[in-house]
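A short write-up of the structure that comes next.
The other protein chains are all here in position, but one chain of the complex has been omitted.
Which chain is which? They are A, B and C, in the order written, and residues in each are numbered from 1.
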Amino acid sequence: MYSLKNDYSEGAHPKILEAIVKTNLEQSEGYGKDTYCEKASELIKEKLKNDNVDIHFLCGGTQTNLTAISAFLRPYEAVISANTGHILVHETGAIESTGHKVISVDSTDGKLKKEDILSVLKEHTDEHMVKPKLVYISNSTEIGTIYTKSELEELSYVCRKNNLLLYMDGARLGSALCVKENDLTLSEISYLTDAFYIGGTKNGALFGEALVICKDSLKEEFRFNIKQKGAMMAKSRLLGIQFLELFKDDLFFEIGKHENDMADILKKEISELGYKFLVDSPSNQLFPIFKNEIIEKLEEDYSFSLWSEIDENSSCIRLVTSWATQKENVIKFIEDLEKYSI
Amino acid sequence: MYSLKNDYSEGAHPKILEAIVKTNLEQSEGYGKDTYCEKASELIKEKLKNDNVDIHFLCGGTQTNLTAISAFLRPYEAVISANTGHILVHETGAIESTGHKVISVDSTDGKLKKEDILSVLKEHTDEHMVKPKLVYISNSTEIGTIYTKSELEELSYVCRKNNLLLYMDGARLGSALCVKENDLTLSEISYLTDAFYIGGTKNGALFGEALVICKDSLKEEFRFNIKQKGAMMAKSRLLGIQFLELFKDDLFFEIGKHENDMADILKKEISELGYKFLVDSPSNQLFPIFKNEIIEKLEEDYSFSLWSEIDENSSCIRLVTSWATQKENVIKFIEDLEKYSI
Amino acid sequence: MYSLKNDYSEGAHPKILEAIVKTNLEQSEGYGKDTYCEKASELIKEKLKNDNVDIHFLCGGTQTNLTAISAFLRPYEAVISANTGHILVHETGAIESTGHKVISVDSTDGKLKKEDILSVLKEHTDEHMVKPKLVYISNSTEIGTIYTKSELEELSYVCRKNNLLLYMDGARLGSALCVKENDLTLSEISYLTDAFYIGGTKNGALFGEALVICKDSLKEEFRFNIKQKGAMMAKSRLLGIQFLELFKDDLFFEIGKHENDMADILKKEISELGYKFLVDSPSNQLFPIFKNEIIEKLEEDYSFSLWSEIDENSSCIRLVTSWATQKENVIKFIEDLEKYSI
Partner (left out) sequence: MYSLKNDYSEGAHPKILEAIVKTNLEQSEGYGKDTYCEKASELIKEKLKNDNVDIHFLCGGTQTNLTAISAFLRPYEAVISANTGHILVHETGAIESTGHKVISVDSTDGKLKKEDILSVLKEHTDEHMVKPKLVYISNSTEIGTIYTKSELEELSYVCRKNNLLLYMDGARLGSALCVKENDLTLSEISYLTDAFYIGGTKNGALFGEALVICKDSLKEEFRFNIKQKGAMMAKSRLLGIQFLELFKDDLFFEIGKHENDMADILKKEISELGYKFLVDSPSNQLFPIFKNEIIEKLEEDYSFSLWSEIDENSSCIRLVTSWATQKENVIKFIEDLEKYSI
């Protein structure tokens, strides 16, 4: 049984694990104040070509989203999210649990557009309604699509003009930035958004996300929020060293590229076998549509997520590649698919 | 300038005010423990033909909704509401502020159906999503429609079968129950829902809502919630005496009927002038569609809410009748409308 | 049975009730936007000799405290309160319910001192602890004592120097300001605190508190908070008109003075009968200590609160005078006490 279910089925990239092992006996400060967190922070700032950001290392995505968003908003302020948004659908109401409404906007490609935001603003007119304040986007999105530079610039512009915060969930930012057609850089994201996070968990780390706070007014006393939400790691060296390793020799991008390369093979071959996709996703998540009987056969040797029912006879599944996915794995999958497709 | 903007523009029905004045110098216990609250509670139970309910008197609708719903749910449980639901749109995220997501269901008539609920349940499959637990309905709805007995029975059945709580916002329950076509009784509501409130503010009281908790497990220690949410009135005699007056000689229903009678005149005459309505509402809220130039003329002498834009040239407005609306007021409005319509 | 249990046993001062009745049929805007709220706000600003404040009218004390405090604080910020503080003890954790810790400081006279605050600040050193941000005081305190001008000035100074907010709960501010020894004015309070409320419920109104926000940065978008906490009254005319009446001809102070006069008689006569008090309170709450057998006899004709056990044989009770307490009532009480004391 081989899993293409997600990009967090395996452990860490060997280089990362090695660094953890090598430093195991060192004594470090805790709670984000160790030298590895400090160095990782400095290194990421360099990569961002942006010294005017604060970087905090947290353990997981939901934790990062809820800690950041609840810290950034006043009680009556709300979030705008695409209807596919992870915080809207798959975080058990974590944002609402901190007191804030998440306003859903229908989207077919997982992305928010200028018009979506203006339309929400137009509907929210007075103090009998929540006040939309933060725009939540994911890059790549939950259905594998990515934002172009001009799309992000437009969102950034409309947010700043309307006094909204722009926050990017970068759980899969590594894959997004390594898409062939991508024209957006890490540095540009740090200038176009007010905060975003660089995902480690889904990009080769054991765990860990690097939250980058770009807007000055959001930085103040942020560590209080981390501690209060239970997100301040005692042995924080673990987070620092992983991100140091990810960015030291651009391992972060190497992994993103590898994930996409594996996905590209899958995508090309599945297409050539005549199958269609629910959405044209260029990153490490694919959404092919198969006959149910083929899916049943694939399930004998592969695990993956059933995404949605297309019609009586066919469904969409999600395939995800990771840092550990090997070319032989995807080729074997294609061969099996081909066999079942005859 | 005459207001048809809402049913809370004027003060209290004279009988209610008189009762408040008459008892002003009496010394009473406070915080809901006075004899008037007790008597009103007993009287309402009689009217409900249901002794197995707990009744609490609160000051306003949003307060009642947030106090009840936050008390009934565990942290990860969510509410299902029509997209027109007051808690979803017009209470500044009060429910989310207590930590709970409100799931929106599209509805064209303001009502929830069995299928809406089953569809939400089907989509919420595991612990990565909130758990839908409470179904919020309004009667009359925010767009003036009402639930029939068989509709409420069906909702009640699907809720009980799926271990969901059914909660009715009765801000305008007086008008709803006095609609000519209505076949639902206050008593039946107390057996079909798990909790509901009988609105006073929009039905002739100065202020006040009577929350009726029907399901045993929701009753326990409820007064702690009232106090914690700032909803326990010191001089609670004021609430008790108003509801006592409303139900002593069926003033509650007399007012509901009067509101509807006034709305019926408006509805009939506006129709006869050839105008259409956004929704066919049988209660005290009407949603006629006028040309914008007519609306502008009406605005010179009347205040009302602009509800929605229909097209470039015409809009829907909301007209609401109250206990204090006089026949001469609505006739004058019709005459003016007729004049402008030529 | 005559009640000296609290200052909210009776209804409203006749002048207030009369104003409510007189305006009952007028149509008003709702939700705090009516002309009476506006006029009352203007009038109070005049009395404050301070135009640079925002005034909002809410229904009750707990509601006002929780709405204001939760609006003023960021998630990790905490409140400092005397251990007798109403929010700490008697509001069912309303402040904690909005997410904020209330830090308790031992106090024998119900008042906070400069040293208390500095000591709390000294103990809270980093992000592993909450950040003390708002100092909550009551005037009069929960045990009837009042702040002098120099005491409030000192608190104000230490708060501003340490970037803390100073908030005064004025549930019984009327009585406090009318104490003979009082040297503090309403105007001075508006310059020395960042926000405070002027209590109506315990000072002759049917209900209602006037929240005065003095510090500019706390004013912004405050109405969103009022609505979200269920504290925005539909028929807000009721609040406006009561405060208009309270301040039009200084009825507010007349009532405060009357309450104190009645308490002074009680205090003087109880002392002359040889009894001691738990605390020397100059306002409308008294805490005499009686033998338990005397308390039992008093309970036959009077209701009051048992405050605390002093020893096996004696206890402290609380006596409260109100706008409606008549001289004959307190004289009768003294006569009865004298009779039982022989």
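Please note the rule applied: contacts are C-beta pairs under 8 Å (C-beta built on N, C-alpha and C of every residue); 3 or more make two chains touch, one makes a residue touch a chain.
Here the structure is a predicted model, which is why all the values come from computation and not from measurement.
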{"item": "Partner chains on view for the chain not depicted", "value": "A, B, C"}
{"item": "Chain not shown: contacting residue from C:Gly30, C:Gly85 or C:Gly99", "value": "C:Gly99"}
{"item": "Option touching the unshown chain, where A:Ser28, A:Asn292 or A:Ser341 are the choices", "value": "A:Ser28"}
{"item": "Chain not shown: contacting residue from C:Asp7, C:Glu91 or C:Asp169", "value": "C:Glu91"}
{"item": "Omitted-chain contact residue, chosen from B:Lys22, B:Lys114 or B:His128", "value": "B:His128"}
{"item": "Absent chain, residues of chain C that touch it", "value": "75-76, 78, 89-93, 96-102, 104, 127-130"}
{"item": "Positions on chain A contacted by the hidden chain, ascending", "value": "2-3, 6, 8-12, 14, 17, 20-21, 23-30, 59-67, 91-94, 97, 201-202, 206-207, 224, 227-235, 237-238, 324"}
{"item": "Hidden partner chain, residues of chain B it touches", "value": "31, 70-71, 74-76, 98-99, 127-128, 130-131, 221, 223-228, 232"}
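Please note the rule applied: only the chains that are shown with their structure count from here on.
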{"item": "Chain contact topology (line, ring, star, complete or other)", "value": "complete"}
{"item": "Distance from the mean Cα position of chain C to that of chain B, given in whole angstrom", "value": "34"}
{"item": "Between chain A and chain C, centroid-to-centroid distance (C-alpha), Å", "value": "51"}
{"item": "Residues within chain B bordering two or more other chains", "value": "91-93, 97"}
